[in-house]
Every structure is written in structure tokens, then in C-alpha cells.
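Every protein chain except one is present and positioned as in the full complex.
Read from first to last, the chains carry the letters A, B and C; within each, the first residue is number 1.
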Amino acid sequence: MNKGRLEAFSDGVIAIIITIMVLEMKVPHGDTIESIKPLLPVFLSYILSFIYIGIYWNNHHHMLQAAHTVNGAILWANLHLLFWLSLVPFASGWLGENHFTAWPVALYGIVLFMNGFAYSILASLLIRHHGKDSFLARAFGKDWKGRISVIIYAIAIGTAWLWSWVSFGLYVVVALMWLVPDRRIESKLPVGGLTEE
Amino acid sequence: MNKGRLEAFSDGVIAIIITIMVLEMKVPHGDTIESIKPLLPVFLSYILSFIYIGIYWNNHHHMLQAAHTVNGAILWANLHLLFWLSLVPFASGWLGENHFTAWPVALYGIVLFMNGFAYSILASLLIRHHGKDSFLARAFGKDWKGRISVIIYAIAIGTAWLWSWVSFGLYVVVALMWLVPDRRIESKLPVGGLTEE
Amino acid sequence: MNKGRLEAFSDGVIAIIITIMVLEMKVPHGDTIESIKPLLPVFLSYILSFIYIGIYWNNHHHMLQAAHTVNGAILWANLHLLFWLSLVPFASGWLGENHFTAWPVALYGIVLFMNGFAYSILASLLIRHHGKDSFLARAFGKDWKGRISVIIYAIAIGTAWLWSWVSFGLYVVVALMWLVPDRRIESKLPVGGLTEE
Partner (left out) sequence: MNKGRLEAFSDGVIAIIITIMVLEMKVPHGDTIESIKPLLPVFLSYILSFIYIGIYWNNHHHMLQAAHTVNGAILWANLHLLFWLSLVPFASGWLGENHFTAWPVALYGIVLFMNGFAYSILASLLIRHHGKDSFLARAFGKDWKGRISVIIYAIAIGTAWLWSWVSFGLYVVVALMWLVPDRRIESKLPVGGLTEE
């Protein structure tokens, strides 16, 4: 099955997710600097969430470029990932609204954790579909970065009730770790990506 | 007429529908687990609706891949389907807001019923356009799955006033029935789908 | 200049416009049939507006298929059309909220009028760009349908203060008139549309 429409649909959903998050920043009624000050934590969580969605788009883009075709299970694994990505605006809005207190910080971590988990399912199915010796399998390797990320998310969920700012710091650390695009794939990929044979 | 822009436009609309549904989950003001508990039914109906929209995207994707070209009537049948799909977020929001009581459950069923109906009109027009001996016609066959679905929806609409949870259960059953992608088409389709000759 | 990205961007904007209109139908709090009854006029104006946006997408699709390339002025004429289309959800929401009273009916007509006007500017620029003897120019012809539409809109704006339901009826008449896709272009266009030479 052709991967083109899967990419187009995912791009559409991710583009909408990344953009509707900004709607959580409600326009205040006053016209002074004080009236937008309360939006600062919302803005902070918007920046972090924007970067996370950007990372997922980036990695999704790279992974799909290394894919030849997709199948029905992959379509659903992709929808599953999009489902968890679609919860980021909600988690992000709750985080900003409540100034990074325990429960919102924990929920944000849970959503990130599920996204990481959904992404690894998608990756596994793509690798199984292309074979263990495929370019995709070799480029993806052991996925240490992905494994470490979900472990850090799990730790951050645990620390949310003790020191919620530590958890938030851990989310920032993981984001920085991924800001570098997935060179595993980029460095080995012929210009223009792989296409069906 | 080229099918490319029809696919692209449908992808766009479906991507927006699936994503704006999450806006029904309004960020609560409190920061405790109690403050998000009331959102649980909204979340449940979001999951179900997400799966339904995913199913439609999936089947739409498969059906259009088996199509060569489209005509004016098909464009409108497609817009008609998108119209009923666009009502899913409203029906879903009302369902979640009211904890699966009679009228919201019935309305949800009516919207699903009309979607199934609109989809079968689109399928019929595509088959007529490609001919009875076309690949599309053979792959689509008698469409038992589609027929059974609308019958179950009709039953569920009827039971909504008696046992609304039974109706909800029936919607889940139909969703599970369709979660398997449309193998009728996938199994017979050359990689990359059909294109204009 | 390539027309591909113009089509893709227009598809995106039109897909969003047609979908966010449904957000005007706010989920009511009650769970009875009475609680959604007040939404009936909103639903009626949603149907009409959905059809209008569908007509514009359809005609835009046909017109661009007949085009080879675009230039800077065409890009802006297209954005100008998208601007007026983007006001349809607002006009439609106001119409439904106020049960088709004078001012909302008139404003709806003004927005439709400006859309018709913006579309004809876009068409003129496309024809000038392709030449008077081009396929596009011959297919578009004198554009009687477009001219009659804007005249009817103008009449409907005038009657809004006397008999607002007559105006609404006129909007329905124009919509029905256009529901037939633009056969002028479809009938003469080779399958797949024209592409750059």
C-alpha cells in the first residue's frame, strides 16, 4: 500500500495539533502588560509542547522517508500515535493553567510516555514489514534514545508529586536530547527518500 | 477528472474533524485528579469517535486507491459524506457531556447511520463510474459489512430509550468489526494503488 | 509558477473553513430533544454554508485543473477569495444565532456577494494569464451563471429588511443553481486536467 496518503494525513493532523494548542492562550480583556502576565506559564508550556510536536513530526518524517510501503496494521499504529499526540494540547493547557503543579505535570508525563510508546509500536511494525535486514531496521537500530526517553518520562511521572519542577526539567532534557534530528536515518538515506520499488 | 485533489481535500477535512473533537475536552480549572474526573465520559466518547473517524479515513483511503477517476456526482457524494462526518464531533461532545443518556446516544447513532448511508452512496457512484466488471466493483462485492453496520445502528437507535448502554455497546461492536482494514480491497490491489490509464 | 502548492494551500484553507463552521453548533448542556431544538436554525444555516463552501471548492478545483501555471497576481487574487470565504463561518453563525432576521440575512448576502466578486477577479486573472484563445477562456465563456448569482445576491441583500425569508430563499436558489458542477470545464477537459507544458 502506498505511503503517500499516510504521510499527507499525518501531516494534516500534526499541523492542526501544533496550531490549535495556541488557542489555549486566550486573549485577555485588559490592555496592560499585567493582563498578559498570567499567560506566561501557558506560554512556557506552549513552547515545550510545540517543540515536542515538532520532534514527532521530524522523526515521523524521517522514519516514513525510509519506508517503502505500509499495511493495514501500520495505518492503525499511526492513528494510535496520532491519538496520543492529539492529547498533548489538552495536557499542555492543563499544565499552563495550573502553574506546573503535581497532577498536571504527571498527566503531561503520562501523555508523553504514551506517545513514546505509540511511536515505538509504529516503528516496530514498520521494521517487521520491511524485514530485519532492511535499511529501516539498520537505521533504527536498538533505539536507545527512544528507550531512555520513556524511562525518563516514567521517572518524571513519579517525581511529579514530590518536586514537580524537577519533572518539568526532565521533560525539557528529553526535548533537548531529541532536538537533534534523527541522524541515524538522515545520514544514510539517499536524497529524496526511498520509494516503492 | 483527477482523483488527487479529492483525496487531498478529504484528508484535510477528516484530519481537522478528528483533531477538533479533542477541543470538546475543556481544560478544567482545578489541578487535582477530581477536577478531571468529570471528563472521563467525554474522553470515552472521544476514543470511540476517534476510532470511527479513523475507520472512515482508512476505508475511504482504500476505496479511492482502487478508483481511477472521479466525476462531478462523486465529488458531491464525497462532500455529502464529509458533511455527516463533520457532525461526529458535535454528537460525540453531546454524548460525553450527558453521560450516555437516551437522546444523545440516539443522536450519535443517527449520525453514524447517516455516515454509513453516505458512504454507501459514494461507493455506489464510484462503482457505477468504473463499471460492474471493474476491480472496484469486484473488491467491494455485496458490502455485507456495510449493510450489517447500518442495521445495527438502526437497532441501537431504537434501544437508546430503553437501555442506552446497550446502544453504546453496539456502537463499540460495529467499530471493532471495522477495525480490521478493508482486506477486500487491500489484498487484491497492486502496490501503490490504481492510477489513471 | 507551479500551480500545485496554490491548490494544496487553497484545499487546506477551504477544508478548515468548512469544518470549523460546525463549531458554531455549541454542545448544549441538557440531554433532551428540547435542549437541541434551539440549534435548528444554526443547523439550517450550517447546511446552506457547507453547500456554498462545497460549491466554491468544486468550482475552484475545476478552474485550476484547466490552468497551466499561475503568477503573483493570481496568488493574491486567490488569497482574496480565501479571505471572503473565511468570513462565511462568522456570517453563518450570526445568521443561525438570530433566526434569519434582517441584518444577519443581509450580512450573509454581502459575504456571498463578495465571494462571487472575488471569484470572478480570480477567473479574469487566470484567463488573462492564459490568453483569450486558451482552453480556460473558452470553457469559462461569458460566465452567465456567475453574473446572475451576484445580481440575485444584490437583490437578496435589498429584500433582507422587508422579507428576510425571501432573501434566504434566494440564497438557496443560487446554491441549487450551482450544485451542478461546472460542466463547461469538465466536459471539455482531458482526464487528469491540464499540466504545465
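Note that in this section a residue touches a chain if its C-beta (ideal position, glycine included) is under 8 Å from a C-beta of that chain, and two chains touch if they have at least 3 such contacts.
Please read these numbers as outputs of a predicted model, since none were measured by experiment.
Colleague: Among C:39, C:75, C:137 or C:155, which residue is in touch with the absent chain?
Modeller: Touching the chain that is not displayed is residue C:75.
Colleague: In the whole complex, not just what's shown, which of C:28, C:54, C:89 or C:116 touches the removed chain?
Modeller: C:89
Colleague: For chain A, which residues touch the unseen chain?
Modeller: Interface with the chain not displayed, on the chain A side: 7-8, 11-12, 14-16, 18-20, 22-23, 25, 27-33, 36, 47, 50, 54, 57-58, 61, 65, 179-181, 183, 186, 189, 191-193.
Colleague: Spell out the interface residues on chain C facing the chain that's missing from view.
Modeller: 1-2, 5, 8-9, 12-13, 15-17, 20, 23-24, 69, 71-72, 75-76, 79, 82-83, 86-87, 89-90, 93-94, 97-98, 101-104, 107, 196
Here, only the chains that are shown with their structure count from here on.
Colleague: Between chain B and chain A, is it the same set of residue numbers doing the touching on each side, over half shared, or a different set?
Modeller: Answer different: the two copies use largely distinct residue numbers here.
Colleague: Suppose each chain is reduced to the average of its Cα coordinates; what separation in Å results between chain A and chain B?
Modeller: 26
Colleague: Of all residues in chain B, which are in touch with two or more distinct other chains?
Modeller: 8, 12, 15-16, 20, 23
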